[in-house]
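Only one structure is covered here, and it is reproduced in the block below.
Yeah, one chain of the complex is gone here, protein chain that is, but the others are all in their spots.
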Amino acid sequence: MIEYLIAMLAVLLGIYAVAFKDNLIKKVMGLSIMSNGIHLFLISIGYRTGGTIPILKDMDIASFAQLAVDPLPQAFVLTSIVINLSITAVALSIIILVYRQFGTLDASKIRELRG
Amino acid sequence: MIYGFYAVGVFLASAFLTGLVSIKSDKYVPHIPIAASLVAVLLTAITLPRVFFWGAVRMQMEEWVAPIGISIVADTLSVTLALITTIIAFLVLLFSYRYISRNSAKYYSLLSLMFAGVLGILYTGDIFNMFVFFEVLSVSSYGLVAFYRNRVSLEAGIKYLIMGSVATSMLLLGVAMLYGVAGTVNMADLALKLPSIGGIVPAVALALIMAGIALKAGIFPFHAWIADAYEGAPSPVSAALSGIGIKAGVYAMLRVVFIVFNAPAVVLDILLVFGVASMLIGALLALGQDNLKRMLAYSSVSQIGYIFMAIGLGTALGTAAGLLHIVNHMIIKSLLFLSAGTVLWKAKSTNMKEIANTVRTTPLMTYSFLFGVLALAGIPLFNGFVSKWLIYVASFEKMPLLTVIALVTSAITLAYGLKAFYAVFLSNEKAGTKVVMPLSMKIPLVVLIVLVIVLGVVPQIGIWLAEMMSGSLDLSLYTGVVLG
Amino acid sequence: MDLIIKTISRVLFPFVLLMGIYVAIYGHISPGGGFSGGAIIATSFALLVIAYTEGDVEHRFTKEELVDIKAVSGLILVILIISMGFAWRLELLKTQTPLVLWSGGFTPILNVAGALMVITAIVTIIYALVKE
Partner (left out) sequence: METRYVGLVSLVIVAAFMMLAVAGLPGFGSFQQKEIATYYLENSLEDTGSANAVNSIVWDYRGYDTLGEETVLFCAALGVFTIIRRRFSGPHHKDDL
């Protein structure tokens, strides 16, 4: 039970940053911290005590199936990392233009300036 | 074989093709997605009779056995919504033929990817796959919302992006928890395994998933981003987003609540409460708006409230009424946004008062907006009336107070609809530039008007559709089809 | 970017590239594969783009070209994955001995296509952001 705690702490840290930090870039960083926390959670769900990596290397299939770690969450994490990359890319490109238009990165000021 | 499902591939291919064609000449770029959406309409139309008369169909990606691979399920609910999605997709793409002149290649690619995302959600039978297609839908709409790079759309874009990705992360966390407990991601498999798993993990996972999807569908506590996003986005995009994007969220909520968790009573009451709240607050906020697009955005929030209230009732009639209202609202909202788009095309600002003296409206624009407003408020002879009447009846059986609230909100809806109609269309006979509407803008409006009237005058179609759709929400039929 | 960074990045570029290619192609035997391999190759290009922001790298990739390479690779991948839907790969599998490079049936081809997709995406994004 304790092992999942760190992942949950990362997710909560991410949510805290997104909710309370005013600077837009800090919000985007909070986003990626949160999703990295989720990835850690996903990987730790698939863990098996004393498990090896799910790649077949000079081992017969029967014992491989007993030893290897669960590959499915790892596939989910691979997909989710790439999605996280694309969200951060789009977010940063919007932030560049927001800075150019508004002159500031402070979310609350932007809300007033939008006119 | 589910032909409708290939519509996803068609939209994907059209997005990639537009990128390619744009190297040589920008002239032929719009034709590809419009043709692609026509093909998609045909494909879905072929699947509709197959699913309606022989029951739901399951297709397995690459023939892997059910829980191993990803299963694609087309049942009455998803095919009907897919058919309307493809029709509206075609109309929106046709509408923006003359509307977007610069950077059209990227605009069309992103728009067809958005439609691919929505169709992907409608057909998938796998929660993680639903998460991936939710991302496809949202990432493409982030780009589209910030398409006009002025202050309003940029601020709307970044706000929508942050809210949206928090929502999808909640969804992913919920899916991760479900996998941790049940060991599978296939919806039907989950539905079988979850009852036997005790403890609070399924409940927390459901709460997380519902929070994520509710934020995407713009329910009451999370409706902040909707008004900004629709105000910032180009009008065809707001029509597509509100007509289809939000409905994908509502569909996903239905799929998760009814199939995976088999609609526990507590959850339905939560839906009821949030539905009523967003219904009232959406209508009140819309009443106070003088910006045309923001008003339409808040009216979307209140109509989504109607849908969730109807489904939250839990009775068979309530669910059928809610499903029918999804269908009707898709058509009405697209009609309203597109007709607003024609007005805003030449107008400089979206403030109703200023529009009045800058644009002289043509009869078609006036009637389309009027019909939209009347249908939204549920006036007889329009399609809004059929579903709203069912909602009144269903809510009356359960709790008369709800019917009173629903009636009051419809009155408010009529009020702000007519207020906008009067301000924009009736009060400016003389001033303003004559808007000459190209054919590509007229056809969508005419088609939508016909749909609104036909569904209203002949309510039997709507009621039959509602029964067929609500049939697909029961668990045993779904798991029977998927797991064979 | 002064001289040291330029020379280092120029020297490092082929090695990072080679490693990326290895990871991508041997994906079905060794760890890594389409995505991580593609990411490593993309970093090698990023190294050059950042080091030579105003220098000669710019004229090699004009912005429009990059987006369209992306579209091409997108198409390849779409066709591949849709074609993978049909059971062609079983015949291909029978003719191969496992655990050798040419053994994964469709997976290595998809790995490469996926890596191509990732490379073009990351490079175009970095290029656009750096260019700004």
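As written, the chains take the letters A, B and C, and residue 1 is the first residue of each chain.
One rule holds for everything that comes next: a contact is a pair of C-beta atoms (placed from the backbone, for glycine too) under 8 Å apart; a residue touches a chain by one contact, two chains touch by 3 or more.
Values in this document were obtained by computation on a predicted structure and should not be read as measured data.
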{"item": "Neighbouring shown chains of the undisplayed chain, as defined at the top", "value": "A, B, C"}
{"item": "Contact with the hidden chain (one of B:Leu42, B:Val201, B:Ala316 or B:Ala423)", "value": "B:Val201"}
{"item": "Residue touching the undisplayed chain, where the options are B:Val57, B:Leu94, B:Val152 or B:Leu268", "value": "B:Val152"}
{"item": "Hidden partner chain, touching residue among B:Thr184, B:Gln303 or B:Ser410", "value": "B:Thr184"}
{"item": "Contacts of subunit A with the absent chain, listed as residue ranges", "value": "1-5, 8, 11-12, 15-16, 19-20, 44-51, 54-57, 61-62, 64-65, 68, 70-72, 74-75, 78-79, 82-83, 85-87, 89-90, 93-94, 96-97, 101"}
{"item": "Hidden partner chain, residues of subunit B it touches", "value": "12, 15-16, 19, 61-62, 64, 67-70, 99-103, 106-107, 109-110, 113, 116-117, 120, 128-129, 132-133, 135-136, 139-140, 142-144, 146-152, 157, 177, 180-184, 193, 199-201, 204-205, 207, 234-235, 341, 344-345, 347-350"}
{"item": "Touching residues on subunit C - with respect to the absent chain", "value": "27-31, 33-35, 63, 67, 70-71, 74, 77-78, 81-82, 84-85, 89, 93, 96, 98-99, 103-108, 110-111, 114, 117-118, 120-121, 124-125, 128-129, 131-132"}
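Everything that follows uses one rule, which is that only the chains that are shown with their structure count from here on.
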{"item": "Where subunit A and subunit B are represented by their mean Cα positions, the distance between them in whole Å", "value": "28"}
{"item": "Distance from the mean Cα position of subunit C to that of subunit A, given in whole angstrom", "value": "23"}
{"item": "Subunit B and subunit C: spacing of chain centres that average the CA atoms, whole Å", "value": "36"}
{"item": "Multi-partner residues of subunit B (at least 2 other chains)", "value": "none"}
{"item": "Shared interface positions of subunit C, touching two or more other chains", "value": "none"}
{"item": "Partner subunit C, residues of subunit A touching it in the complex", "value": "53, 55-56, 78, 81-82, 85-86, 89, 92-93, 96"}
{"item": "List of subunit C residues in touch with subunit A within their complex", "value": "29-31, 35, 99, 118, 121-122, 125, 128-129, 132"}
{"item": "In the complex with subunit A, residue positions of subunit B that touch it", "value": "128, 132, 135, 139, 142-143, 146, 149-152, 154-155, 157-158, 161-162, 165-166, 169, 172-173, 175-176, 179-180, 185"}
